[in-house]
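Complex shown without one protein chain; remaining protein chains in place.
Naming follows writing order (A, B and C), and every chain is counted from residue 1.
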Amino acid sequence: MKEVSIIGASGYTGGEALRLLLSHPEFTVKQVTSERLAGKPVTTVHPNLRGLTELKFSSSAELEPCDVLFIGLPHGKSQSRFEEFSSKAEILCDLGSDFRIPNPERYAEYYGEPHRAPELLPLFTYAVPEVNREQIRSGGHLSGAGCIATCSLTSLYPLFASGIVREQRVFIDAKIGSSASGATPGAASHHPERAGCLRSFKPTAHRHTAELLTYLPEANGLAPEVYLSATATAEVRGILTTAQLFVEASVTEADIWGVYREYYGQEPFVRIVKDRRSMYRYPEPKIVKGTNFIDIGFERESGTDRLVVLGAIDNLVKGSAGNVIQALNIRYGFPERLGLEFAGLHPV
Amino acid sequence: MKEVSIIGASGYTGGEALRLLLSHPEFTVKQVTSERLAGKPVTTVHPNLRGLTELKFSSSAELEPCDVLFIGLPHGKSQSRFEEFSSKAEILCDLGSDFRIPNPERYAEYYGEPHRAPELLPLFTYAVPEVNREQIRSGGHLSGAGCIATCSLTSLYPLFASGIVREQRVFIDAKIGSSASGATPGAASHHPERAGCLRSFKPTAHRHTAELLTYLPEANGLAPEVYLSATATAEVRGILTTAQLFVEASVTEADIWGVYREYYGQEPFVRIVKDRRSMYRYPEPKIVKGTNFIDIGFERESGTDRLVVLGAIDNLVKGSAGNVIQALNIRYGFPERLGLEFAGLHPV
Amino acid sequence: MKEVSIIGASGYTGGEALRLLLSHPEFTVKQVTSERLAGKPVTTVHPNLRGLTELKFSSSAELEPCDVLFIGLPHGKSQSRFEEFSSKAEILCDLGSDFRIPNPERYAEYYGEPHRAPELLPLFTYAVPEVNREQIRSGGHLSGAGCIATCSLTSLYPLFASGIVREQRVFIDAKIGSSASGATPGAASHHPERAGCLRSFKPTAHRHTAELLTYLPEANGLAPEVYLSATATAEVRGILTTAQLFVEASVTEADIWGVYREYYGQEPFVRIVKDRRSMYRYPEPKIVKGTNFIDIGFERESGTDRLVVLGAIDNLVKGSAGNVIQALNIRYGFPERLGLEFAGLHPV
Partner (left out) sequence: MKEVSIIGASGYTGGEALRLLLSHPEFTVKQVTSERLAGKPVTTVHPNLRGLTELKFSSSAELEPCDVLFIGLPHGKSQSRFEEFSSKAEILCDLGSDFRIPNPERYAEYYGEPHRAPELLPLFTYAVPEVNREQIRSGGHLSGAGCIATCSLTSLYPLFASGIVREQRVFIDAKIGSSASGATPGAASHHPERAGCLRSFKPTAHRHTAELLTYLPEANGLAPEVYLSATATAEVRGILTTAQLFVEASVTEADIWGVYREYYGQEPFVRIVKDRRSMYRYPEPKIVKGTNFIDIGFERESGTDRLVVLGAIDNLVKGSAGNVIQALNIRYGFPERLGLEFAGLHPV
């Protein structure tokens, strides 16, 4: 049994890591920290865990050594407190955005300030198993990916890597639930304002663009150009990305099928969803709620060269804690599905 | 491994039984039937099961012998086809309402027609473990309870059984999600009509009243009087029951706590939810979504003799398939939590 | 044209008063105040008014004389600042709860602190036209009623006043949208927590009980006993109250119809909703969204003495600003529907 602790376990991603780790047969949760709630039971803020754990929050000052340390802190904290954290655990799993972008210039461009510890960037592996499995296996700390980036990158990667896309430009419209904005209340997350909304919150310059520019392969020798717009929806969990790109006129849907089969045929959490009929013929985030699946679909427009690619994930699972636990399973040589078997609900 | 088949597995309760049984370590799903979808994969209507099973629907005419047969048919079908079904399996688990009410007169009163096979009624045990564990253990076919009845009965039972209620009258307001009405589309379930609704659909004479009148114990020698009103909400899963009843002026909240501790202290799926502060201080259906928990809360009004009791369940799990699987675990001597460990999500 | 100003116009009830007054042909909005937003356009927080008004918020220190002054301040402020406000306007319309309960002892019991200006209580008229039209017409300042109180009181009043109820006890379950909690964000109104919720927020001792105890008539010589429980729902606007009470066994639905016809036959904003079939056979809050209607329905249980009464309103219109504007129409002798003609949307 590996011992895991979670720094910043009162938030949504930290809480999701806690939920998943509590039922994982190879991990035992040792400590969970929250400065604000130190001494209180975790069920104070994670009511779903009632009856399942007696864990209480500690202060991070009381952190003891462990095998794996999850970090669920606000942006910027991990780069400042790296030494403190890395002295406690062999593997850090950062759920935040401090170590996702290896290039400090690109980081500065998208985050609006220089990285404070660029020398640490090479110590982290970007934890998206479908595109980075071998690096994950071989070592280093793990950086969870951005939720929109995970969904877009995983659904688009084979198309770029295989060279089947004709242009380097991709247009992504991401629809995302409110849990992605975290557990801290604010005006925009006040229920009467957010309920029923379709709110463009980042039409341009979304930070996750930086991850896509980094990890999407070149398309026919050209660096990818990523045009991302993000819309907040009234759901709590879930991301749907709708990507538009261009292929040669001769490319058929069977060709696209072939690419996905080649790249993802063995992936335990990728499902290609493409029915002829039925209302479930494309990926839908509500079907993957609570699961580590990414459902991917596509449609080749007849009469044009357009290909539309759809990706659906649960932003807190495949888009955050679940993906990192999958990466840990890979690292430790555990079965990759371990602790991530939940099938999802229907209807829901 | 016990072999289980499911008659009528294309509906929501049958589908939920399928989801739970597929991941239960002591059951193997043998056949699932749907006349309409015979030959088609179950994922046609249960998209959450993609990648998890290759099962296809059969016609019920092809049903083979098995250990346990779940029946998820529309009201009235089980009583007509009992012989056909009981010849195939040792234990029938009826998710419908044909065998919930042992008294044929009461059945006729609430269902508006005479029972067609009253001689079969004694063969079924009402599968609410918290109030009926010993009968469940000892044998007979199992009848799943009504979802509103399960939530009300389980939350109120100890108060009646202990004699702490002063009056035999209880006023129940049940709020319920749309999945309880089943998978067949209709005008009232058309999304533009049902979305955002708070719709009184059965202010009086709700059929589940009959179960409460049957299984609630007498209160101080008086038969219970149950006044139930049911309201449809915009959620998909979940029931919240708000019950009002009266206790002696001297009864304190500590007394109520004592009663629940006595009756339910060892129950694996009952959680008494009563925090002093916090927004999670009472039971809430969204916290138990996908789980087999029933969360129960209460508040004693100061200045009056009123006690308010709250119950929250997932209507498809604790309110249907999950409760029956718990009963099967009891019958077969499996650990009671087996296959029902899902913790629920937060936020959701 | 009467000049109206609004103190505290940045909140939801103040904003709703503003919306309605801007399109009312007999009122002109002179000033709207907000200390926090002084100098900013009202559209900063009321985006629906874009293009319809150039009004900016003032500080209340700049308040000029006007005919009518609406007060949309947090609880407790109106009683402290009465002199300041009453020196500016002939008629005060308090949307808060400071002047709803004429009896200071009852006020103290339900609000947990003594009223600071009990001598002012007789200066205010409780602005529920259906039960108080003559007092409203004859003078005094106006106190808007509590939203749950408005819905319950208006739907139950004729039954108590006519003597048709047998017992003085009434059991009310109120379901209410998130806008009733106001515009200030907090943990319980954070979207991921509140979305999809059915949350018992005040099972006992709800403050609006005090209004019902005050304004419901005696039932056959007995003071009413009101047992109110309130549940927060995932909707933004709307209240549904489900009330259970008892009538003599001989009372028929036709008798109930008769009572409502007698009391409310001429009411411009009361609709008795009781269809034989159809999904719209009972009142539903989403149908009255944005309107000043109260839809009232009922069902007499066969086999018991129970009567269930349903009321549906928009908490910000009939439950607050709209009702007060209706009262102003009465006071000034304007047509009672003036400025309140919006029909409501369907589907919505």
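The rule is simple: a residue touches a chain if its C-beta (ideal position, glycine included) is under 8 Å from a C-beta of that chain, and two chains touch if they have at least 3 such contacts.
Values in this document were obtained by computation on a predicted structure and should not be read as measured data.
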{"item": "Residue of C:S143, C:S179 or C:Q326 in touch with the missing chain, whole complex considered", "value": "C:S179"}
{"item": "Hidden partner chain, touching residue among A:S59, A:N103, A:S162 or A:S229", "value": "A:S229"}
{"item": "Contact with the hidden chain (one of A:L121, A:L310, A:V324 or A:A343)", "value": "A:L310"}
{"item": "In chain A, positions touching the absent partner", "value": "109, 171, 173, 175, 187-188, 192-193, 195-201, 203-205, 225, 227, 229, 231, 233-235, 238, 240, 242, 244, 279, 282-286, 297, 299-304, 306, 308, 310, 312, 347-348"}
{"item": "For chain B, residues in touch with the removed chain", "value": "12, 177-179, 183-187, 189-192, 194-196, 234-236"}
{"item": "Hidden partner interface residues of chain C, rising order", "value": "12, 15, 19, 22-23, 44, 46-52, 179, 183, 196, 236-237, 271, 273, 275, 278, 280, 284, 287, 289-291, 293, 295, 341-348"}
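The definition used in the following text is that only the chains that are shown with their structure count from here on.
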{"item": "Chain pair with the greatest number of C-beta contact pairs", "value": "B-C"}
{"item": "Between chain C and chain B, distance of the C-alpha-averaged centres to the nearest whole Å", "value": "37"}
{"item": "For chain B, residues that touch 2 or more chains besides their own", "value": "196, 284, 347-348"}
